[in-house]
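Here the complex is missing one protein chain, while the rest keep their positions.
Naming follows writing order (A, B and C), and every chain is counted from residue 1.
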Amino acid sequence: MNTINLEQAEKMIAAAKAKAKEIDTKMNISVVDAGANQVAFVRMDGAWLGSADIALKKAKTARFFDMNSGEIGKLSQPGESLYNIEHSNGGLISFPGGIPVTNDDGTIVGAIGVSGSTVNDDHTVAKAGADAF
Amino acid sequence: MNTINLEQAEKMIAAAKAKAKEIDTKMNISVVDAGANQVAFVRMDGAWLGSADIALKKAKTARFFDMNSGEIGKLSQPGESLYNIEHSNGGLISFPGGIPVTNDDGTIVGAIGVSGSTVNDDHTVAKAGADAF
Amino acid sequence: MNTINLEQAEKMIAAAKAKAKEIDTKMNISVVDAGANQVAFVRMDGAWLGSADIALKKAKTARFFDMNSGEIGKLSQPGESLYNIEHSNGGLISFPGGIPVTNDDGTIVGAIGVSGSTVNDDHTVAKAGADAF
Partner (left out) sequence: MNTINLEQAEKMIAAAKAKAKEIDTKMNISVVDAGANQVAFVRMDGAWLGSADIALKKAKTARFFDMNSGEIGKLSQPGESLYNIEHSNGGLISFPGGIPVTNDDGTIVGAIGVSGSTVNDDHTVAKAGADAF
């Protein structure tokens, strides 16, 4: 298995939704596969409309570079080595909330992106989703 | 209730997936709310990658004009009254597979879009999803 | 005076709205100035969401080529001289509903675009707006 399938994506989304409710937030949640193509997406009732695109872009950013989206953001600051990398790929999102997902043999098979609250909350919910893989 | 919520969208997607399996197809399925913003999306395993965007555009097209996407396509043919309307709104998809969803009092509250097989199959699966609302 | 000002645009929109109500339709109405930049826009309650972009594109198309949008559509058909011209300018709309507006000395000073019903209705409402200039 080299890529996330729909059953796994739905399991990840269910876990992320449960965590979002537990911490009393409303999230947009996106899962992409090894090809950085979206497998599944949900917007929880009342979640920010603008966070749908951000959730997807966080997931894509995490898979595009095989690291947490927030790691890219450290390098994209003024004066840093990847300054304004967000202009590539139709728009990256480089703050926390995007996490790559790895299978048992260490291969990255996709990513999850979450948006709708503080970046700490977004990352917490994304991690709950990633851990459910 | 004036717009589709996530629970309803998930119920619609579950019904659409069941129908897709019943007729042995692999589909991308998208549900948008009354504002034409995506609420939920799934790509079934092995479904065409290019159909993800098409499913969303079919759902949007159905809500943008409050009719089945295929109705737009009849009018957008060469020589017909809406020729090349597809160039609007960042790209419409005007063949069958997008269906608006109406609540009990006749208000259109969203739409479903399905892509991944023949347009007849796409419409059949979208209808199963819409009927589950 | 070489371009439509806001007072004139609002007068045109008021006349177009009145005509739309008279013929029992719900329209999106856009007015652009001599530079093809939007001066004013309204979406009547219940009008198609997808027609907002179309109304603007009809107005722009009419001003881009200083003729009714539907005239472009005759030339953009398969085999005709401007086949698929709709791909230019970020998307044209070439069916009726866009009308250029001319001042007393024959100078084109802007255009109006209307979308929301049949193309005949769209043109009728656009003409009512243009005549109010």
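One rule holds in what follows: a contact is a pair of C-beta atoms (placed from the backbone, for glycine too) under 8 Å apart; a residue touches a chain by one contact, two chains touch by 3 or more.
What you are looking at is a predicted structure, and each value in this text was computed from that prediction instead of being measured.
Within the full complex, the chain left out of the display is in contact with A, B, C. Only one residue from A:I29, A:V42 or A:I93 touches the chain missing from this view: A:I93.
For chain B, the residues touching the chain absent from view are 2-3, 33-37. One chain is missing from the display, and on chain C it is touched by residues 5-7, 9-10, 35, 37-45, 49, 52.
The missing chain lies against chain A, touching residues 48-51, 53-54, 57, 73, 76-78, 84, 86-87, 91-96, 118-119.
In the analysis below, only the chains that are shown with their structure count from here on.
Taken as a contact graph, the chains are arranged in an open line, each linked only to its neighbours along the path.
For the two copies, chain B and chain C, the CA superposition rotation is 90 degrees, given to the nearest 5.
Averaged Cα coordinates give chain A a centre that lies 42 Å from the centre of chain C.
With centres defined as mean CA coordinates, chain C is found 29 Å away from chain B. For the pair chain A and chain B, the distance between C-alpha centroids works out to 25 Å. Residue positions of chain A touching 2 or more other chains: none.
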